[in-house]
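Left out: one protein chain. Kept in place: all the others.
Letters A, B, C and D mark the chains as written, and numbering starts fresh at 1 in each.
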């Protein structure tokens, strides 16, 4: 157990030993084991966008085993996916990589405008499959946000009692927010705060832009001169918003870019700003395996400070 | 136990022995026992369209025992029906054919536009009636889809704990989809993926057309040159969408056609494309018994490769 | 135990001995005991239309004991009423007549347009009051139909486990149906089918007219030349729709007619068509006791074949 | 135990000894003990209209203890109030007067038009506070009526099992009713019937006017010549509507009148018509204590027949 991991775990002071052990399983696994940094492979795109849009660019990805192997070989800290995908590999790869069961999901077939998710799995299933954590998406700002928060309440309480860690994907979205506002630094900071207040152990947010969405917030950012000019400053601000660094905050980069320089620059900014790591989905599994391993290796090298 | 069935069961790696045994009961029953192919007789038309529309074309079908006998004599792998129909024959034909309790149902009397189903039975009832599986319909794309997914979540979890298999009828429908789009290959593939992600063991979808419904999906199909020109190619693509063949996908043909050549061509395409089988309702019970047995016999011969 | 009752009970093949005994209690009680026919006295009009509209035409009916005595003296097979009415006589007349607790109810004070009912009692209350069955109204076609079906699901499952029979009043109603359509033969047949599929042991429907409501159904009735010209033919068709005679179907006549010839003609048609009996409310309790006993006696004589 | 009380209790024939004892506690308490008549002090005005509107006219009423003492000293049969008010005196006055916990409540701050109530307490709380009964308000005719009936179902079943009596305040209200119709004799009679059917032991309704609201009912009242010309006749009709006198029906007088002659005339009419008593809130606690005691004494004298 490194000093850094011990220090991170101490921030989760009120949790039982089971939860701490689950967090430790993730922090102490893979290439970044012990560094306090995390890179997680998430594969919920099949549910969110359909199988063809997700896997046709790299057809081996149709097979659930591919993602287990990719996460293991790349040295990720954990692999996150919905129920079906985990069921289809959890026994064959049991013990080889910490698993995060994504317990709610959405799809893109509906005409509904206020973002929402269906609860598709449970804490009981996470335990059955040997997971280290559950993952839950919330959409702060949606007309459905309060139902989602209340659902998190129930799932998180049950998960913690069972010694599982709780990961919240916090994505502000809804009719009160502009498209640009969804990744505005004030809004992302607010999203991180809400996830922390709901009791998340690990918080996943978008990498924020310098845009300021809300008038009342903008006033404060300008008056208080909160530094948000560089990506690293914005990352630091977001970790401040998540209990001043007492909660693990990791960042996603959105759609597949295929401009690895841009991607790696973002990683450098996250590291410099004190972010805890990344969650990299489409940029990992929508390219060929060898390219994915190369890219993920470079990402981890940056986090290791090599 | 044939090698093929053993191989199929191995794909359900995370399930308990009870679930595997239930899947095996179906795979090892009837004419196709041991081949890894399945033909299921479903009779939920009485609920969906009314008794007269369903059974007047072949009046013995008003009697629930008729369908048990038809499924048994035709050598089907399983018989699927709502609560009442199963209650009306489950003792007299106990042990003669694996049963699938269809636990949700709809009817055609309502003026509601967003497709929905009522939960009409339970896992407890399936156990009381000696079933091998529960069946659940979802309508991805409907305004009610998330409630349905959450209901599946609860039922599937309970069923698996009790050693029952889970069959999902996945029919995209709703105001965001065109009529043609309901059987578009991209949409059917998405439907298969969602069912797999929800933890289905057996997935029933419509036989897809070559139409592409969603703009974002169409772009990928064209760019990646996914082969969908022939029916067999489309079937293969759909099984890819269901975890690259790790989940049993079976196909329905829709309304009664009475053009058996067309029907048998479809079966050949399903076989050639690697589909696991068919679920044939109205084409079975809306013709006279001897004609139904003949047709089902031909279907099974194709799947057997005779 | 007569052969006919034994035969009827054998159709409920999957039920436990408790449910069969409850059905037998009703089939073997009163004037029609052992004949396989039933006449039930239902008194839920007080809830549905108010006390004065229900009982002022025959004021002794304000008193709950009146109806118990009427049902007993008339030799009915069972007496059906809401919670309050049964509570007000269940001890004094305990063991003298099988009781059916009507567990959901509606009233006519509301301005709501989609028909609905409130759940007003429970299986536990039915057991406390010594009932043989619970009664549940569904409105197929209503915007609330799926909630009602799901509620039946729960109540019926619990009732069967407790050895109670399940009676469903199946009345199609709602904005998709015309007023005339509510008693159209295709719609009533569909209603009987839905009740049977939901697991009802006894199904109560309206006596159907020769009208055909739904276009898709009309086409089938005409093409298949389903005989629906006479009342007896329509009754036979409805029992076909309820699992080809495997479920007890009884008929109501609607509002008080006071034209007993018409009423008795209907009974003859029900008998001739193979219907299992009648449920006669307002025509029983809205006339003087001696007239009611006379009329019910005549009805039973017809069913007895005297 | 007087003959009259014994007779009244015998009407609750299906209840367990605990419920009968709770009813007896109320019938045998205070000035009217043993007469079969009841006067109840209800204080839910603070919740319904706010503290100042309720208590400023007689400021000692701000203090919860005041109402306990008023009910005790006036010799009322019971004191009814919401959770908070009972909690604030239940220990100091334990055993001195039967308590009715009003378990649902409304307030007048909202802009909602369809009348509704919040469930604010429970059977468990009633037991903890030593109550003899729970009180529940329903609004027949409201768009929320069915939810309320279903809630009563659950609460009443639980209360009866625990040996508590059930009091229903039945106030028809909602967009289908005119203001005048809310106290029309047909509507009040219907309200009494619904409460009785829901299983109430004690039914509280408004003193009805001779107005007839509903067309279908009006026809019957006129045809059957139901006597409703005098207040006493209307009271008798209402008790008929509540199972022909088998249920305790008590009447409220509405807003504070301060015309005691009118109030006492109403009491005389209730007595003459066979009503079981009164529930007098604002007319009791919105005047000075000595005036309230005088007025309540006169009311009780009338009921005693002095």
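We adopt the following convention: a residue touches a chain if its C-beta (ideal position, glycine included) is under 8 Å from a C-beta of that chain, and two chains touch if they have at least 3 such contacts.
This structure is a prediction, so every number in the text was calculated from the model and none was measured.
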item: Shown chains that the omitted chain touches within the full complex; value: A, D
item: Selected from A:58, A:104 or A:145 as touching the chain missing from the view; value: A:145
item: Among D:105, D:239 or D:284, the residue in touch with the chain that has been omitted; value: D:105
item: Touch residues of chain D, complete complex, unshown partner; value: 46-47, 49-53, 55-57, 59, 62-64, 82-92, 105-112, 116-122, 124-125, 128-129
item: Residues of chain A in contact with the chain not shown; value: 11-15, 140-143, 145-147, 149-150, 152-153, 157, 172, 174-177, 186-187, 189-190, 192-194, 196-200, 214, 216-217, 220-221, 224, 226, 237, 240-241, 243-244, 246-247
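Definition applied: only the chains that are shown with their structure count from here on.
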item: If a chain touches chain A and chain C alike, it appears here; value: B
item: Other chains in touch with both chain B and chain D; value: C
item: Fitting chain B to chain C on CA atoms, where both chains share a sequence, rotation angle to nearest 5 degrees; value: 70
item: Residue-number overlap at the chain C/chain D interface, same or different (half cut); value: different
item: Between chain A and chain D, centroid-to-centroid distance (C-alpha), Å; value: 58
item: Length of the line joining the C-alpha centres of chain A and chain B, rounded to whole Å; value: 36
item: Junction residues of chain C - those touching two or more other chains; value: none
item: Touching pairs - complete list by chain label; value: A-B, B-C, C-D
